[in-house]
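For this depiction, one protein chain was excluded, whereas all remaining protein chains were kept in their positions.
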Amino acid sequence: MKYLFTIFAVLTAVLLSYGLYQALVVAPTEQTMGEVQRIFYYHVPSAWAAFCLFFVNLVASIWYMVRRNRKADALALAAAEVGVVFCTIVLVTGPLWARPVWGIWWTWDLRLTLTLVLWLIYVAYLILRKFSTSGQTPVIAAVLAIFGALDVPLVYFSIWFFRTQHPQPVVGGGGSIDPRMLHAFFINLIAFSCFGALVCWSRYRFEMAHRDVEDRQALESIMEAGASR
Amino acid sequence: MNYLYAAYAATWIIHIAYLGLLARRYARLRQEIEELKKK
Partner (left out) sequence: MSSDGLTRATLIKDLRLEWRSKDAINSMLFFALLVVVIFSFAFDPTAEESRQIAGGLVWVAFLFAAVVALNQTWARELRNQVLDAYRVSPAPPNSLFLAKALGNFIFVTVLEALMTPLFIVFYNLRALGPAWQLPIVAVLGTWALVVNGTFFAAMSLRTRSREIMLPLLLFPISIPALLAMVEATTSILTGEYSAKFWIVLLVAYDLLFTMASLLLFSFVLHAE
């Protein structure tokens, strides 16, 4: 298993480097937006990775609710944490792309708003996990994940209708798609998916090891308490 | 142009910061395991 991780890490590093080269050097400059359009090669794959990770969290949370499997809970936490990291990057690169191209930092369009709401929900999820003193934190966190998932389609519809009633500036998309651009995009998409999976895997392994150590420490202190009588 | 570099830099800074955080937690965990092994 350890070899698999190392091989995967090396592969991911190679893909990310190649993706960077493709994005900055090989892909042609976009006609209307200019060089800034290259942010697209990082912004969208990060969003894809973040949404995949949040989906993994949802599945792991449901699995935990049904089976009460410790591993499922550890995976849920790992996926949520790494998902928030990627989501933060989406929310940072988005305005950096929007400002020079469309003149505005932010607009309440579908993708940006959904990303923001998901980020808010999952930051709240992480804070809940950290601040909870209940013995059953995983259950409560899993319930929050389910509520969040139920919320997503409602956010989608509400923003969609809001924008039909109040025409807002359109951000994102547009521009011609050269096949070299598509190639650069897909390389980065795969690279960031692998990167997301890799970091999540690493975080998951840490969580399992951490819990084992905590269990052992608890056992030690119980035995010491018993021995010191 | 500056926005492009800022975006790419921000991406990697955030990733490296998080990985650094993970590395530090792993180091602390390894220390705790050593302490447990001594007992």
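All chains are identified by letter, namely A and B, in their written order; residue positions are counted from 1 within each chain.
By definition in this document, a contact is a pair of C-beta atoms (placed from the backbone, for glycine too) under 8 Å apart; a residue touches a chain by one contact, two chains touch by 3 or more.
Please read all numbers here as calculations on a predicted model, not as lab measurements.
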Which chains here would be touched by the one that got left out?
A
Contacting the left-out chain in the complete assembly, out of A:9, A:33 or A:65
A:65
Per the whole complex, from A:7, A:26 or A:154 the residue touching the absent chain is A:154
Contact with the hidden chain, among A:9, A:24, A:110 or A:140, goes to A:140
Out of A:11, A:124 or A:218, which touches the unshown chain?
A:124
Taking the full complex into account, find the residue in A:8, A:63, A:162 or A:186 that is in contact with the omitted chain.
A:162
Chain not shown, touching residues in subunit A:
65, 117, 120-121, 124, 127-128, 131-137, 139-140, 143-144, 146-148, 150-151, 154-155, 157-159, 161-162, 165
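We adopt the following convention: only the chains that are shown with their structure count from here on.
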Which subunit A residues qualify as touching subunit B in the complex?
20, 24, 35-36, 38-39, 42-43, 46, 82, 85, 88-89, 92-93, 96-97, 99-100, 195, 199, 202-203, 206, 209-210, 213, 216-217, 220
Could you pull out which subunit B residues touch subunit A in their complex?
1, 3-4, 6-8, 10-11, 14-15, 18-19, 22, 25-26, 29, 32-33, 36, 39
